[in-house]
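Read the structure below first, then the notes.
On to subunit A.
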Amino acid sequence: MAKEVFMPKLSSTMEVGTLLQWFKEEGESVEIGEPLFEIMTDKINIEVESYEEGTLLKKYYQLDDEIPVNTVIAYIGEESEAVPKDPPVGNDQEGSMEERESSSTTEATETESNVKESQSNKVRATPSARRVARENEISLHSIQGSGPKGRIQEQDVAEMVSQTETKLSTPLAEKIAKDKGINLHNVQGTGSRNKITKADVIGHDTASSDEPERIQLKGLRKAVAAKMLESARSIPHVTLTTDVDMTKAMEMRQALLPIIEEQTGYRLSYTEIIMKTTAHVLGSHPYVNASLIENEIILNKSVHLGLAVAVENGLIVPSIQHAEAKGLAELTVMSKTLGKKARNNQLTPEEMSGSTFTISNLGMYAIDGFTPIINPPETAILGVGRIVRKPVAIDNAMEIRPMMVLSLSFDHRAIDGAPAAAFLTELKECLESPYGLLV
Partner candidate 1 sequence: MELTKDLTLLPDISKDKLKDIYKEMWLIRYFDEKVDEFFAKGLIHGTTHLAVGQEASASGACAVLEDRDKITSTHRGHGHCIAKGADVNKMMAELFGRTTGYCKGKGGSMHIADVEKGNLGANGIVGGGIPLAVGSALTSHMKKLNYVTLCFFGDGASNEGSFHEALNLAAVWNLPVVFICENNQYGMSGSVKEMVKVPDIAARADAYGFPGVVADGNDVIEMMNVSHEAVERARNGEGPTLIEAKTYRWKGHSKSDAKKYRTREEEKEWRAKDSINRYKEVLIDATIITEDEAETIRKQAKQAIEDAVEFAKAGPMPTKEDLLTDVYA
Partner candidate 2 sequence: MRELTYLEAVREAMSQEMRENDDVFILGEDIGVYGGAFGVTRGMIEEFGPERVRNTPISESGIAGAAVGSALTGMRPILELQFSDFITIALDQIVNQAAKLRYMYGGKGKVPMVLRTPSGSGTGAAAQHSQSLEAWVAHIPGLKVVQPSTAYDVKGLLKAAIDDDNPVIFYEHKLLYKTKSEVPVESYSIPLGQADIKREGTDVTIVATAIMVHRALEAAEELEKDGISAEVIDPRTLVPLDEETIVKSVSKTGRAVVVHEAVKRGGYGGEIASMIAESEAFDYMDAPIRRLGGVAAPIPYNPELEKSAVPQVPDIIQAVKDTLNRA
């Protein structure tokens, strides 16, 4: 009997998933564990593998559709088995599995006689064909064999490889190209195995047209937009700024950089020094390391530092758990690897949740101070500006010192100005005498 394919609930907070692509067409065979479709949720892309084997009988949703979790989005079963024309109703997420299974059983019984016609799902292919398919990550199920009894031979796979190599593109890129009337053959792919991505199509389009580009809010951009709007609308933000003399911090970095590089292979940056200091200072300012959830202020015991990372088309915040307990070497490794994973879209939901305080660093640009938007349910966010040499008055004399502006936005519902200022002041002092961290 046909089995439902559901929109999975991949995290406790996930309510809807956006369908990014189908890996299978209707009528294609599917094996257990084979990637079936890709969704985006909570800012990450996830390939969903099939729990069933058989033929993909029906797909109910198209690309970029937003689908509530536990909704039936497709059916897998024996070839020529009948399935409902429209997606089954009663797909609310509280509905029990038993109910859904019994309803589909009724539908399937009518077509049981067809089941016998189906053949074993095993693919007939030569060892060489299997090897080439394996090397090129191509499913043999998608290939029509030209050998005796439909046996797939090396040549069949090779042809498929060359076809996919010339036309490799994401479904989204294809859709955009179609909408804009762009011939994909003229677009240079930049994805893995030269796959043409959406950005390639758009880049190609803007380079060759005067028309303003119109981009629909969707995917990560849409998720970021929603979250920012919610934060800006619901949280009374106040932003404090202060100048920090980074002379000592610079000395410390110079001293520690070769040691940490030797130990970890990664280069220590100011971000990690600021993270370390922030985590340390947050320990004595629990209101700044709090979560405000439904009229309740939760004072978090541990510091889970969120680190805002700019990625293509959005912003995501991987978090470093128990940052207060980590040394600079470990923080360096973690921030570098998490940053890389974020940019490569490889973060797991666990790595993207649970932060209690976020740092947003724009120091690589010519930015001094700014007003960062809080990442709810956190109650504060630290904005880090560039380090720039400025004249400052030291004991009645002008000196040129490496100065940096810190901007702290806080949720005035949870924190008042004085405790927020006290936190920022201590953070400034701590950064100016960073050896205190060692005490």
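For anyone wondering why these and not others, all candidates are chains of the complex that A comes from, given by their letters.
Here is the rule we use: a residue touches a chain if its C-beta (ideal position, glycine included) is under 8 Å from a C-beta of that chain, and two chains touch if they have at least 3 such contacts; residues count from 1.
Computed from a predicted structure; not experimentally measured.
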Which of 1 or 2 touches subunit A - same complex, any copy: 2
Of subunit A, residues touching candidate 2 in the complex: 126-131, 146-148, 153-155
